[in-house]
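Notes follow the structure.
The complex appears here without one of its protein chains, the remainder shown in place.
Labels for the chains are A and B, by order of writing; each one numbers its residues from 1.
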Amino acid sequence: MRTKVTKGVAAALALTLLFGCSNGNGNSGGSSGSGEAGASASAGEEKQQEVVKIKVAASIAAAEPNGVMQNPVAKTIEKELGIQMDMTAVGADFGEKLNAMIASNDLPDLFWVPDPAKQIPMMVKANQLYELDDLLAQYGDNITSDPSGKAMIELHKKTLSPDGKLYTIGMLRGATTAGTQPLGANFIRWDLYKQLGYPKLENFDTDLLNVLAEMQKLEPKNKDGQKVYAIGGWFADGLGWGDWPITYTLSFTEGKGYLTSDRTVYYDLATNEISPNNDLKDKNGMFWRSLKFYNKANQMGILDPESFTQKSDKYEEKVKSGRYLYNVPGWLVTDINSHYEKAGMPEKGMVALPPMNTDAFMLINNLASGGRTFAISKNAKNPEKAMQLLNWLSSYENARTVWNGPEGENWNMENGKPVPTDDYLQQSSSDLAFNKRTGALMYYHFVGFGSGTVDPKTGVPVNLFEWSDKAVSRQLKPVHQDMLEHYKADSLFDLYSSKVKVYQENALYRLGELPENLKTQGTNLQNYTFKNIFNLILAKDDAEFEKLQNNFIAGLDDFKVDDIFAYWHYKAVEQQQELAPIFELLKQQ
Amino acid sequence: MNKSWREYLFQFANSGTLLIFAFLCVYPFYFIIINSLSHPTESAKGVYFFPREITLSSYEQLMQIPTIFQSIFISVARTVVGTIVTVFCSAFVGYMVTKKELPFRSFIYRLIIITMFFSSGLIPWYMLMKTLYLKNNFLLYVLPGAVSAFFIILVKTYIESLPSTLEESAQIDGAGILTIFFKIILPLSLPIIACIAVFTAVGQWNSWADNFYLVTDSSLNTLQYLLYTNLKSNMADIMRTSASGTMLGADLASTGRVTPMSIRYAITVITVIPVMLIYPFMQKYFVKGIMLGAIKG
Partner (left out) sequence: MNKTQRAGMLLLILPFVALVFVFNYLPLFGWSYAFVDYSPGVPLMEQHFVGFKYFRIIFEGGNDFAIVMRNTLVMSLLGLLTSPLPMIFAIALAEVRGKWLSKWIQTVTAIPHFISWVLVYAIFFTFFSLEDGVVNKLLMDMGLIETGTNILGSDGYAWFFQLMVATWKGTGWGAIIYLAAIAGIDQELYQAADIDGAGRFQKIWYITVPSLMPTYFVLLLLAISGILSNGFEQYYVFQNPLNIDKLEVLDTYIYTLGIARAEYAFSTAIGVFKSIVSIVLLLSANWLSKAIRKQSII
């Protein structure tokens, strides 16, 4: 017995030492790139073939393991810039890990900052970041010569920097879609609407509900005999997501965007004015109109009662099997429509309704500040190389390469316009082997321009997979054709943009946090609102709704809501004036 | 006879109740298995008895994750090494604190036990590990958990229930502490050792957080970590980290597509089945009937 145990312990110790030694020396600590290349890089400006390793932390496709990347796009970067990207893939949970890294000064060379409002001031105070003004002037010509780049720089200096100097670069600038489909809107089963003979549909408060009720009568069960409801939700997903479709997207369809997550202040896209009223108290405002919409839906029996207990994955499953006739998230619609195709019902499908009686519609979102914020830490031995990398990623040609892979593989230039191959369009975007082989869609969270941004030289958006003419026409289903005919529009973009004055939203406002004396109330206010939204939706009739509504509004004063509103409003107006030149820069093209 | 009739009834009632509970436990797992093998659209309609449109695509997709085989090796390695180390350390310390002759015995025991009731937080832990050069080092999987307060309590409680005459007679025969530990105590403590081994092994096999925070070297990733990161995050978390009131939040959410259920099911199957296979080997130690009398001689 003793010998057995001793042998076991000895074996364990041996194994541990083996692993400990070999891995311990390899990559201990988190500080910057490889020693050998570092020395040569300083002399390296002349010797451009010296390869420098930069430690990068960004969201990338899971096709390659962490480390120096080998796909064609990475190889192109290596060839042209002499930079090897030693990548660590990170996801939405990177925020906490970054906090730990900040605390122990363990930052990578170039990294994504998930929560810039909180984390940038922390890092600046701890003197962990490089100031980027000079680097930008020397190496960032792509960024500084482009209007989106200029706007981003100004915006960051004014809203993200604690002292007015530049510490961050926003990547994924520009539009996320090319205007053929909004990100969040009223999507309905157009084929059923056609069947009903195109009844009146000029507002969402009453018309849309009536139409949906009629549609539900037409198709009470889906192909597999499961019950169909017109509207569904994912209310069981907590604060911030479970209530998202209820109060935000209906506002988008009328061109109004909330500036704060407590829904007190919004601005009107059409007039560019900050609302003078507290939206939570304004019974005619968007908040209450949206709530009434869902409450009426519930009263009419067209809201799935399971909405209250299901999470978004269940909602996705249901909407993709045709159990809902109305949908809000645009990114699900492609899958929904291909489901109908695969099930042998190509005439069915969902489309986004055009703007109804409004001057503004959120069709294209211009992420002026950039969808992802990056910073360069002082651990980087070659900050100029990091800036060169960001700069390289910020030209339209290179962005196209990053989105689609190098020219010749997935796409070719034809008559001065980039055209994707048919093969490319057939691929699945989440096919890891495809990503690794061609380099397409590997770094699209790290590149300079968002999916739908148009390259001014060719007039074609950078993401050919989704927004090239070929791709868009593939996605045009019979329902789209019918809709275009019905509204007498030339194209989807025309349909959604021609009738409104403003369709592009520049996400500029960043109002920061409430002051200390209001912070707790602010948090409690959001919880209070969240809980009561659902009680309001469940009100059995209009009388009860009104009673609950009055109670809710009366209860708001417990949270100093007037002070909170006053503070946000003041901040918003102030920022509007500060950012006025940037607004000018980004005016709708 | 009277006695056997009652005996039969008891066995029937007892086993019956236990079986019902066992069924309630096993059916959900069976459900997960058949759904992981069914085509997602069939699964959405409801698969309860047999898989429909059998497909291995979920598993194939998981097997295609880069370095997945290396991670399986790491997971097995950390489970084996970690279990041996933890079991040994905890058993030994558990035994030592039963010896009244140990100086400061009470103090040491309390020092160790109290650690179960406080935690110092993520960032200090991270900083500590970094200072100890345990980042990107296999030892980080093994050392922190080596001396487990909970297991020490279990071992101590168990050993204290053994008759003290055993030790005393061995001591009279001139055996030293280590001899007694290895030759007498350990063999008799096999049930609790097996129990601790199971708990540790499962803990090691399932753990991913230490991997997440402290490892950037791909060759040290564990299976659980790879599977976890492959689960495109819960949308709720994505929305929270962004300004959900604007399209910025929606954009981030749209790129974090939620993993289909079929993949989640496949992940569960892959991580649970190995445990289910090993577990029966430990069960033989839970068999009633250690004849202490025999060892006394």
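Here is the rule we use: contacts are C-beta pairs under 8 Å (C-beta built on N, C-alpha and C of every residue); 3 or more make two chains touch, one makes a residue touch a chain.
Owing to the predicted nature of the structure, the values given are computational and were not obtained by experimental measurement.
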Would you mind spotting which of A:92, A:135, A:215 or A:239 touches the chain that isn't drawn? A:239
Residue by residue, what part of chain A touches the chain that was omitted? 95, 99, 102-105, 115, 118, 122-123, 125-128, 226-227, 235-236, 238-240, 242, 304-306, 308-311, 313-314, 519-520, 522-524, 526-527, 531, 533-535, 558
Can you list, in ascending order, the chain B residues touching the missing chain? 10-11, 14-15, 17-19, 21-22, 24-26, 28-29, 31-32, 46, 48, 89, 92-93, 96, 99, 101-104, 108-125, 127-128, 132, 143-144, 146-147, 149-150, 153-154, 157-158, 160-163, 177, 188-189, 191-192, 194-195, 198-199, 202, 206, 234, 240, 261, 264-265, 268, 271-272, 275-276, 279-280, 283, 285-293
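We take it that only the chains that are shown with their structure count from here on.
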How many angstrom between the C-alpha centroids of chain B and chain A? 37
Would you pull the chain A residues touching chain B in the complex into a rising list? 1-2, 5-6, 8-9, 11-12, 15-16, 19-20, 23-24, 26-30, 62-67, 88-89, 91-93, 95-97, 99-101, 103-104, 106, 114-115, 176, 183-184, 224, 226, 237-242, 244, 248, 252, 257-261, 263, 311-313, 316-318, 320-321, 329-331, 339, 362, 365, 367, 371, 430, 432-433, 445, 450, 505, 507, 510
In the complex of these two chains, what residues of chain B are touching chain A? 41, 44-45, 64-67, 77, 80-81, 84-85, 88, 122-123, 126-127, 130, 133, 135-139, 142, 179, 182-183, 186-187, 212-213, 216-221, 229-230, 232-233, 235-241, 243-261
